[in-house]
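Note that one protein chain of the assembly has been removed; the remaining protein chains are unaltered in position.
On to chain A.
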Amino acid sequence: MTDPKNEASTTPPLDPDVAARTMVLHRVINAPRSAVWGAWINPETLPSWWGPDGFSCRTQRIDLRTGGEWVFDMIAPDGTVFPNHHLYTEVRPEEHIAYTLLWGENGPEHAHASVVLEELDDSTTRVTLAMTFTTAAEWQEAKGFGAEALGLQTLGKLARFVGAE
């Protein structure tokens, strides 16, 4: 991808088995880190920007803290419903969010995700979203439906939400 603030890469973590099923996305957002964090860890705002272009979220339960969860349906532009269940394993203010993705409430595990926010300067934040899929097959399937582009759309919606575009 040519746009340097909007790139997809598969940075190899140490374990080659994990690397083979990990997707890493970066997005630089022209907004202070506190603003990006505030849009993310907020039950009122997260559902309003989360998901790729044209998708919407219907929340059943949301509790954004370490040990909390978000149970919601993601609705595709064609009306297809994707049940989601995120279990937050770490919420460290302004720095790090880790969560496990299930295929809907009490569904099988889909992936582990890690979000890191870095303050490049007072008004610029770099977001890194890493997703390690449960199996290499799930990663292939995700790639097949364009997970990288869809993930970057989500981070683009976040940038627009905080007024960075």
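In this section, a contact is a pair of C-beta atoms (placed from the backbone, for glycine too) under 8 Å apart; a residue touches a chain by one contact, two chains touch by 3 or more; residues count from 1.
Here is the rule we use: contacts and distances are computed from a predicted model.
Student: Out of "nitrile hydratase", "Transcriptional regulator", "Penicillin-binding protein" or "Amino acid/amide ABC transporter membrane protein 2 (HAAT family)", which one is the UniProt protein name for the chain not included here?
Tutor: UniProt protein name of the non-displayed chain: "Transcriptional regulator".
Student: Among A:77, A:107 or A:146, exactly one should touch the missing chain; which is it?
Tutor: Spelled out, the listed residue whose C-beta touches the missing chain is A:107.
Student: Which residue among A:18, A:81 or A:120 touches the omitted chain?
Tutor: Only one of A:18, A:81 or A:120 touches the chain omitted from view, namely A:81.
Student: Which chain A residues would touch the chain omitted from the figure, given the whole complex?
Tutor: 81-83, 102-108, 110, 135, 137
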